[in-house]
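The block that comes next holds chain A.
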Amino acid sequence: MKRILAAAAIMCLLVSGIAFAQAVAPEPIKIGAVFAVTGPASKLGEPERNTVKMIEAEVNAAGGIKGRPIEIIVEDDGGVEANTVNAVKKLITNDKVIAIVGPTTSGASLAVKPIAEENSVPLVSCAAAEKIVNPVAKWVFKTPQKDSDAAIRIFENMKSKGISKIAIITSSDGFGSTGREQLKKHSPALGIEIVADETYAPADTDMTAQLTKIKASEAQAVINWSVVPGQVIVAKNMRQLGMTIPLYQSHGFGNPKNIQACGEAGEGIIFPAGRLLIVDELGADSKQKAVLAKYKADYQAKYPNDQVSTFGGHAYDALWLVLNAIKAVGPDKAKIRDYIENTKGFVGTGGIFNFSAEDHCGLDKSAFEMQTVKGGKFVALSSVKEEVKAKK
Partner candidate 1 sequence: MKKHVPLALFVVIVMGLPVLLKNPYYIGALVFVGIYSLITISLSLVLGYAGQISLGHAAFYGIGAYTSGLLTTRWHVSPWFALACSMVITGILAYAIGKPVLKLRGHYLAMATLGLGEIVYIFFNSAVDLTAGPSGFGQIPRLAIGGLVFKDDIRFYYLVWFTVAVLLALVLNIINSRIGRALRSIHGSETAANAMGVNTASYKIQIFVFSAVISAVAGGYYAHFVTFISPTTFDANTSILLVTMVIVGGMSNVWGAVLGAALLGTLPEYLRRFGDYDILVYGAIMMVIMMFAPGGLVSLAGLVKQKFVGNLSREPAA
Partner candidate 2 sequence: MLRIQNLKSYYGRLQALRGISLHVGKGEIVTLIGANGAGKSTILNTVAGLVSQSEGKILLDGKDIRGLPAEKIVKRGVALVPEGRQLFAPMTVADNLALGAYLRHRNGSKAELEQDAEMVFGLFPVLKERRKQLAGTLSGGEQQMLAIGRALMSRPCLLLLDEPSMGLAPKMADEIFRTIVRLKQQGVTILLVEQNARMALEVAEQGYVIETGQVVVQGPSADLLRNHDVERAYLGKGYEKVWE
């Protein structure tokens, strides 16, 4: 008897588990978003969520698209791939969204890639890994710049300084490991030799052991590829060890809080990043200046306690790509997809996007600007050089 009851209870739960649907309102144009608002990648997912909510309010305040309001349904996957799969299915089949923005992380994006394909829903990922768009999937796009371009920009800068032997140190998560992959892949072509290859766990508290090993090698520069807090700890540990060789970081370094956290150890770090951080420095001739300045101002106004970051920018670009498409061709999935694929010269926070049937990322290495930390601020590396020249 007890078992029968238990079995019945399971069934009830299964059935009620199904009732998590939300009421359907037919009016607005529905767009889905899946971000890791909680969990290990939440520091990325939160600005992304904030950004799309901000745009939703802005568009609706302006009367929506062709008289119809937009509704952005944000789902939190906690960075767990199984949850992402469920969330995307929910958005597609329950909410009947016409496009999806996100997910935040590469793994989650790769996990839902086949779902977008099978259901023919355009999905614009905010994650970095190139595998998301390579091989190209018909319905899947992404907005962050390519890891390979970041690696190439770093190597080019090194070559210009005559550096040929380097050490790489990466975190053992998705971001770090794709970076490591790209660094190893592109270094030979540019004549750079990796003489030390170290990793650390994302939550590690100290990397002096790895750096000591690097210090003992003949590396002329170090590239660290990770997100917080690893990138800060590496900078500080290098200073502790008295290492004077230049430290390069990945485009994940682009968060003003890192400067404060690194303190003196941050000075002189070189990294490639989008131009959001150095918007004030951009000349009026920069096509991106207006977009970046608007995004930064809007975000700061709406979320005064939060710093604007490049991650939110990826969501900004992704959502506007979709919204522009809807404005142009109406709420039709296939037409939206086609429109995005044919978008050229779209000015986003990450760069100027030129999509094509072969390229679903749309950015090239010019999207990156080599930057450095100087006087406690992010500045374009080129401007630093100019100053040096001027002094001479």
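How these were chosen: all candidates are chains of the complex that A comes from, given by their letters.
Note that a contact is a pair of C-beta atoms (placed from the backbone, for glycine too) under 8 Å apart; a residue touches a chain by one contact, two chains touch by 3 or more; residues count from 1.
In this text the structure is predicted, and so the values were computed from the model without any measurement.
Peer 1: Of the candidates 1 or 2, report the single one touching chain A in this complex.
Peer 2: 1
Peer 1: How about chain A: which of its residues touch candidate 1 in the complex?
Peer 2: 1-11, 13-15, 17-18, 20-22, 37-38, 74-76, 78-83, 85-87, 89-90, 92-94, 106-107, 110-111, 113-114, 118, 129, 131, 172-174, 176-178, 180-181, 199
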